[in-house]
Structures are given as C-alpha cells and as structure tokens.
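I'd like to ask some things about the structure below.
For this depiction, one protein chain was excluded, whereas all remaining protein chains were kept in their positions.
Here is chain A:
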Amino acid sequence: MSSHYEAPIRKPLIIGDKSYHDITLEVAAPVEGKANKLWWIVFSIALIAFLWGLGSIIYTIGTGIGVWGLNKTVGWAWDITNFVWWVGIGHAGTLISAVLLLFRQKWRMGINRSAEAMTIFSVVQAGLFPVIHMGRVWNAHFVLPIPNQFGTLWTNFNSPLLWDVFAISTYLSVSLVFWWTGLLPDFAMLRDRAVKPFQKKIYGLLSFGWSGRAKDWQRFEEVSLVLAGLATPLVLSVHTIVSFDFATSVIPGWHTTIFPPYFVAGAVFSGFAMVNTLLIIMRKVSNLEAYITKQHIELMNIVIMITGSIVGCAYITELFIAWYSGVEYEQYAFLNRATGPYWWAYLLMMSCNVFSPQFMWSKKLRTSIMFSFIISIVVNIGMWFERFVIIVTSLHRDYLPSSWTMFSPTFVDIGIYVGTIGFFFVLFLLYARTFPVIAQAEVKSILKSSGDNYKRFRDEGGANPAPVVSKVVETKAKEVVEEIKGSSEERTADLMSSLGVFDSAKQTADDLKQISGVGPKLEQTLNSIGIYSFDQVSKMTDNEYNLLDSLLDSFKGRAKRDDWAGQANNLKNNG
C-alpha cells in the first residue's frame, strides 16, 4: 500500500529491526521489570527533598507568610518566580502533543507521553505557590465564583489574578484528560500482558475497558485532533494570562505590551529544555534509545534555539522601548536591572537564555547528547533567573527611594522551592515505573512509514511496504528445525521427558491463556502435546523452545520471544 511511503530524506524515527511485538515488549519492559538501585537512590533523594518542602509549607501555613524573605517593598519574590517557572516548564508538553499533532509532525509520538506527564506534574507544582501565598489557605475556595456567607459577594472578573485561576485550572484539567485519553490503549496493552492478578486489575481499571474497536479508534483519533485544536490556543492563553499578572499593573518593568508573546516563547523555551533533561536520562535508563532517538533530541534543540532567539529579541526590544519611550521611570527600571545591585542575575539570565542556545547552530553540538543535556540544565537555570529578574529587580527599587531594599530568601523559601523539585521528581519517577512512557499504539502506526528497517528496504528498491521483520525470524526458526531429527512423536516424547508428564489425577490443569502470547487455539495445541501446567512451561529452555517450535505449525519463535518460561514461573508462584 502506498500510504506507508515517506520521503527518503526524512530520518527514521524508530531505530533497529522492530516489529509491532518488539515495540510492545520494549515499552512494557520498564513497567514489568524491577527498579534498579539507581532508581531507588534518586527516588529517595527526591522524596527527602519533597518532605523538606512539605515541612516548609506546613511551617509557612502554621506561622504565616512572615517566615519568607518578603518585605514591604518586595512583596513578590521566590514564590511567584517559582510559580511562573513551573508553569513555563509545563508548556512544552502541550506544545509537543497538540501543536506538533496539528502540524502532523510524527516525531512527537516518541516523546509526547512523557512531555505531557511533565506538563501535568509541573503545573501541579506551579499551582501550589499561589495557594500557599494566599496565607490563609483554608479560604482558597474564595477564588471560585461560588455563593458564600456574605450573600452576593462574588469574585472580581476584571482581575488578571482571577483569569489566572481559570486559565491554570482549565489547562491542568484539559491536559489531564488529553493525557489520559491517549493512555487508554497503552494501559490496555499492559492489562492484556499483565500476569499477576493485582496488576491485571489495576491496569484494567486504568484502561477503562479499552477494547480497540475500529469505531473506538475512529473516535479516538477525532477526539485527539479536536483536543489538540482546543489545547493549542489554550496553551498560548495560559502564559499570556500569566504575563497579564504583570503587564496590567503600573510597575515600571512590568507594564509592557510585549509580555504575552515574550512569556509564551520563554515558556516553550524552558519547557523543551526540561523535556530534554528528562528524556536524555530516561531513554538511557529505560532502554528506549530506539524510540527517543538522536533525531528527536536534535529537533528539540532546534526548537530551543529558535525560542531562545525569540526570547533574546524580546529582551533587546524591551531595552530599546524603555529608552525610546522617554519615560524616566521605565528607563531607570531597565538600567537598574542591568547595572544595579542585581546585575549578576541579569548577566546570568542573558548568558543562559540568549547566548547558550546559539551553540545549537552547530550540527555537531546539537547532535551531541552530553552537550544537549548540559545546555538543557543551563537553560532551566537561566529561565528561573529571568523570572527572578523581572519580579524582584522591578520591585526592589520602587518610586520611593527611602523604601529601596534588597531581597534575600530564608531557608523556608529555599525549602519550598527545593521541595517542589523533589515532588516533581517523585511523581515523574513513579510515572516512569508504572506508566507506558511511550505512546506505543501511535508509534506502531508509524512503524511502516518511519521505521528504520522499512525505510532501508524501500531505499534498496523494495516494494512498499516491506514485511522484513518476520522473514528474519522465520529463517532462523527454519534452520533450527532442520537440526532436530526424528518424527513428531519422538520429538513430543523428548519434550515431555524434559518438562515432566502431567498427571491429571493428582494435578489440576492451569489456564495457559494467562501466559501472554497464548490464545485459546494455542492452548489446545499445547494440551494436545501434553502441556497443561505452568510448572511444565516454566521448565522450558532453548532446547525445549526449539522442540516446541518444531511441533507447532505457526507462532514459531514466539514462545522464546515472549519468555513463556519466565512468565509461567511468575504465574506458578502467584497462583
């Protein structure tokens, strides 16, 4: 079918000779396997940071906002800096899943699941800060337009702070359903592979009974498309409205019409940097280098380069407009930023955000994994300082020189910030061990067009599409078959002697269909050979697999690929 054709100039998005089943196995592997030591170490550090943050939050709520470093002049500092930083990081997830879907960019499929997870987890962190900053958090419901004890006292819909409440909560909830809808088929895959009853139950619950009917897929694709269409303006509106928190005020340095596009570009910039940070580690740890390829990292680096340059343009425009406006307060605000007591923060912001992404013009640097990782960290630091510069340096020298002051954070400020980083990584690490971290159903749908082996086959002039994967397996299986001698009766006897004969009088037959890869028909075949129990299957080694393959007409090599013995061993111990 010609529909699998893709221009040869496009680089493969799935490396290696993958079949649909290989994708299933490799996406399920991190979930079905055991966590290694490194995971536990990182998780413990994140958990300790989270608990420290939790302690700091409880201390703040119990004692009051006075425990922070805020003063009469600098009324917003780390809290709002962290809030904007986290919301910004969240933007890349929706951008990857929604905007790249609308532009039909196939490379989003390897990374969209984790990017969306990152979005949701970072928006959760962001949401914490305004809530804590309210001081009396038990009155948090006052931000909602609900009837209260004062009768008809409503929220002020003219206030950008209230717009923010609506924007952030819409963004969080819509991202969540977008993410979950995409997860249903992949949870279903884990459910159908699950061996232990507990896992089967949990993934059955999470997958909402997804069955993969043609009509469901048709609706699924339409819903994804419409959600992408809705999420695209939504994601732009969220950081626009965050920037209104500043832009609608009359503080020099904040009262700027360039803020909305400048904030959105900065958000995408920092978000892609965080996606790079997380995925460069995850592809290695979870063995997903075939799906999150160098090409993916290079493309993300290009987005970082472009959005970083937009942010650079915005910085320079701001400076120019401040000078050109002729307003001396505005001029002083920017002069103070660059040359005042916070010059070091301004320098850090400029070098991390404007200078460092320019290295990505070099093909050699942007395809270097190590360099991409370093730049992604640098960008995250730079974007934190951007918000710090905008917020603190605009406030600390206000209209009244007698109240000029500096801001220094207390251990509580630092604790809450570090705590949210810990919380974020706790969530992300748990996600990486329990969720299908690649949208495997979608990746399967591009295997024939963008898979390495299929592309190579077409480049060599092969007919389209090329079912090369099964051929390789088949020839291997055939070679083995030839080595095995004797009639099928002898081979059956040989197999049964190593697996042990099933005695129906003493033992009860197990439901072999619980082994992933065994269907009702195959179970019958196995029974006819004399295999009834998990105990027998668990004894299988390479020799027995070959004997079994020689007895089966189809599914050759399948038993070994699916590791029936290992599965049966689990089932035996859990049954």
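The working rule: contacts are C-beta pairs under 8 Å (C-beta built on N, C-alpha and C of every residue); 3 or more make two chains touch, one makes a residue touch a chain; residues count from 1.
In this text, contacts and distances are computed from a predicted model.
Student: Out of "Sulfur carrier protein ThiS", "Xanthine dehydrogenase family protein subunit M", "Aldo/keto reductase" or "Quinol:cytochrome c oxidoreductase membrane protein", what name does the UniProt record list for the absent chain?
Tutor: "Quinol:cytochrome c oxidoreductase membrane protein"
Student: Which of these touches the unseen chain: A:Glu26, A:Glu442, A:Asp510 or A:Glu544?
Tutor: A:Glu442
Student: So one chain is hidden, and I want to know which residue out of A:Thr73, A:Gln199, A:Ser237 or A:Gln331 touches that hidden chain in the complete assembly.
Tutor: A:Ser237
Student: Out of A:Tyr5, A:Trp40 or A:Trp217, which residue would touch the omitted chain in the full complex?
Tutor: Once the missing chain is taken into account, the touching residue is A:Trp217.
Student: List the residues of chain A that touch the chain left out of this view.
Tutor: Residues 1, 3, 19-21, 24, 145, 152-158, 160, 162-163, 166-167, 170, 173-174, 177-178, 181, 184-185, 188-189, 191-193, 204-223, 225-227, 230-231, 233-234, 237, 241, 244, 440-442, 444-445, 448, 465, 467, 470, 513, 516-517, 519-521, 554 of chain A touch the chain that is not shown.
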